[in-house]
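One structure, pasted below without further comment.
A protein chain is absent from this complex, but the other protein chains hold their places.
When the chains are written out, they are named A and B in that same order, and each has its own residue count from 1.
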Amino acid sequence: MSLELFTEGEPIADTKAPTDVPIGERWSERQFRGRLVNPTNRRKMTIIVVGTGLAGGSAAATLGEAGYRVKSFWYQDSPRRAHSVAAQGGINAAKNYRNDGDSVHRLFYDTVKGGDFRSREDNVHRLAEVSVNIIDQCVAQGVPFAREYGGLLDNRSFGGTQVSRTFYARGQTGQQLLYGAYQALERQIAAGSVEQNARTEMLDLIVVDGRARGIVARDLVSGEISTHFADAVVIASGGYGNVFYLSTNAKGSNTTAIWRAHKRGAYFANPCYTQIHPTCIPVKGDYQSKLTLMSESLRNDGRVWVPKERGDDRPANDIPEDERDYYLERLYPSFGNLVPRDIASRQAKNVCDEGRGVGPGGLGVYLDFAEAIKRLGRPAVEAKYGNLFDMYAQITGEDPYVTPMRIFPAVHYTMGGLWVDYDLQSTIPGMFVIGEANFSDHGANRLGASALMQGLADGYFVLPSTISSYLADGPFDKIDESHPAVVEAVQGVQEQTQRLLSINGNRTPASFHRELGQLMWDLCGMERTDEGLRKAIDRIREIRQEFWSNLKVGGDWHSFNQTLEHAGRVADFIELGELMCVDALHRRESCGGHFRAESQTPEGEALRDDENFAYVAAWEWTPEGQPPVLHKENLEYEYVHLAQRSYK
Amino acid sequence: MTATRHDAPMTSSVGNPGAEKRGMNLTLRIWRQQGPTVKGKMVTYKITDISPDMSFLEMLDVLNEQLIMQGDDPVAFDHDCREGICGMCGVMINGQAHGPQQTTTCQLHMRSFKDGDSIDIEPWRATAFPIIKDLAVDRRAFDRIIQSGGYISVPTGTAPEAHATPVPKADSDAAFDAATCIGCGACVAACPNASSMLFTAAKVTHLGLLPQGQPERNDRVVNMVAQQDREGFGGCTNIGECSASCPKGISMETISRLNHDLLGALRAGARPKS
Partner (left out) sequence: MTVEHAQRRTPKVAKTNSVFKKAVMAVTGIIMVLYLIAHVIGNLKAFSGAEAFNSYSGWIRTVGNPALPGETTLWVIRIVLLVAVVAHFWAAVSLWRQAKRARPQGYVTKKATAQSYASRTMRWGGVIIGAFIIYHILDLTLGTVNAEGFDSTPYERLVASFQNPFVTIFYAISVILLGMHLRHGIWSATQTLGQSNRRREKTVSLFAVAFATAITLGFLLVPLSVLFGLID
């Protein structure tokens, strides 16, 4: 491996999980050994929470209830808009309401295996334990989960698991869970325990004497750059899938909060682990601004196919049965159309690469319900998928009951994120990271309905408990604007903002973002190669250079300036993109969402290399011009045995 | 227009229904306003070659890219998820909240318009939703209505086992329907009285239908109604513009339910916190 791309530093390890007791007791043991903050002291401590998604919203509300002084930040107008709102499918919990053999241990096992053995057992086990409390909490808040006629909660099987452990609220589970957390948060805002900072973007972390002590933020309406101090900082800013420009994330989803924290010393773990979802509505044109996910449940009844011949441009319904290639059924006779996300995505890419894709640009495959409609009748299909079909028709203007849907994979979730220990604390003391922003529980691949579970586990139950061990040493010495570290951070933000505005070149932030995204998709997307990644790194460096010399952002920073917001985010995406490529390049194995063409079985399946890569790659940022430093956290599997996945 | 998403060998566009369509030319009249206290006005823009497959916001993106390149101030508008669920987007399009279809602005597509059309775009207008800039307004009044009682008080960790209280499926489904409100504000924007009744009623209905919501039911409704009045929204006169403009189809029935609960709560002696 070329030395100039990175260097290797000291290994890193979690020291918080009490590994001296069996895994099932570690969480309660950790809580018992952890230190507490007494209620009167809590009132003297301030905690900053960046983000109001499932993770941040639930954390801020819970910490407020506990009596801490919480300052909550988000970039939208209302906390209810965090992108958790868009999650459709459901949330897992080991309730075993179906009496089908589910248990905490099985959920733990499935999640470790689903993560392709690249996650930390202790964290995953805790997640499975806490999952049951989440459902209780949400139901008590009034989350209207689907119910059966007897009035009890309904469950379904999701993402190919053999048990039915997914709780759902029609196709809007994330929305309903988020509103539960949002309402709890608003209640605390009304009670005065949480201070709200709407439309305020975190632009830097303030670190004083090695501890995270606050943030620098910009009020997106007035443009004012302000500082906020606290005894601890919690980051819950969501995923960074928008590095690909097109993804199922919200337009404003960004890496800025975690990237700036990374630049202040927080290690970034497994940045290259990206989940690409197979059933999204394909791209229509180069004006495309985002991609829309269609629930995976569609694959239960839809059949995926492309024409057998390259360049067959007949309308779908004119292609006779024997000239269609139902490639998933052909390649995976036992799982067929229900193979895991990464496999379905990669095979779609393969057939399109062969020139057999359909729709604009040949970037799509058919998802055909003709057979299901014949078998079940149109009313049954309508009842099951009506809202999805409507959504598809709304976006594409085509009637999926008549012509097959076209689908294509899209970037959906980022398993990577800031490195945290068992307490969810980053490598900067006093800075905690929760939700999709951390790397903790999903390894190299996230199972369906597990991100909502993780966000709420972190926010409601884990962080509020673990953070007290840290705060037991507080409150820390007061700091103010005049502290040199604060002055330096504020100046840095001001300078960068000014610089973005003063280049006055010839390209908009969106144009750079699109170019970066295309590059990442092509070379660091579903299939990655040594050569491609090297090329990508070179190109990203060029893009970065051009960005800082040819960017055009109008207006000033003392006002509502959406172009400026975007520019700042793109600047961070460019830097992150490079690290993702470096990470992908260094990991010369395939695992979960990371597929290296060089590492596959003779049948073309992902081939892990446990000998050399059973570790978390935690990256340390280094100043301009120096390669990032890799710290490995070795992964050991005590309870789940390492095994190769097979879906043949 | 054709998209290139990867450098795979590409054949001629395959089975592409819309490939040859020519783009539309449109006249846009957009409300431009520098800030909350500045006077605004409608400004006319011509835009060409708009694909019918574009979303309405993508059309605005195209306009903004052009404005930025010309050194003009791009049009400010709110949006985030662009899939009809966050409730952040929302503008008046030719006098209708979210435009001619009952959906969110981000889910409206340009195929709803035709070549040569003139489109008027304005922000939501209501005292309680001050304009931030151009088409972006401040809807935090909605959050304050929720703060006044739109929740069930259940501190984390105190919840009983989820199956302890069965909920009749019909109630649970009806609660869900009301709970789908995305807080976009189209109801207020469309209402001739600028009333927030549908928004408030959706929450009162959602929580009021569930057994978990009963203990706070009376206080919730009196406080939420008092808050919406305090925010400066208009009163409801049951006209129904709200429900007809609501992208989630929240029904007028929720308003009846709110009224019912409110009158009952007042009779039972519930009074708003001041």
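By our rule, a contact is a pair of C-beta atoms (placed from the backbone, for glycine too) under 8 Å apart; a residue touches a chain by one contact, two chains touch by 3 or more.
From a predicted model like this one, the values you see are computed outputs, not experimental measurements.
Visitor: Need the list of shown chains touched by the one chain that isn't shown.
Guide: B
Visitor: Tell me which residue among B:T104, B:Q147, B:S172 or B:S243 touches the hidden chain in the full complex.
Guide: In the complete complex, the chain left out is touched by residue B:S243.
Visitor: Thinking of the whole complex, not just what is shown, which of B:Q34, B:N94 or B:S112 touches the missing chain?
Guide: Selected residue, touching the omitted chain: B:N94.
Visitor: Going by the touch rule given at the top, which residues of subunit B touch the chain that is not shown?
Guide: Residues 29, 31, 42, 92, 94-96, 120, 122, 125-128, 190, 192-195, 222, 225-226, 228-229, 232-241, 243-245, 251-253, 255-264, 266, 271-272, 274 of subunit B touch the chain that is not shown.
Convention: only the chains that are shown with their structure count from here on.
Visitor: Taking the mean of the CA coordinates per chain, how far is subunit A from subunit B in Å?
Guide: It comes to 26 Å between the two C-alpha centres.
Visitor: Going by the contact rule set out above, which residues of subunit B touch subunit A in the complex?
Guide: 1-19, 35, 51-55, 57-58, 61-62, 64-65, 67-69, 71-74, 76, 78-88, 103, 107, 109, 111, 132-133, 136, 138-140, 142-143, 146-148, 150-163, 165-169, 172-173, 175-176, 179-180, 182-183, 206-207, 210, 212-213
Visitor: Help me check something: in the complex, which residues belonging to subunit A touch subunit B?
Guide: These residues of subunit A touch subunit B: 58, 61-62, 65, 76-81, 83, 85-86, 95, 97, 133, 135-142, 144-153, 169-170, 172, 175-176, 179, 182-184, 186-187, 189-190, 196, 198, 221, 246, 248, 250-252, 283-290, 292-293, 307, 310-316, 349, 352-353, 355, 357-363, 391, 394-398, 460-461, 464, 506, 508, 510-511, 518, 521-522, 525, 552-555, 559-560, 562-563.
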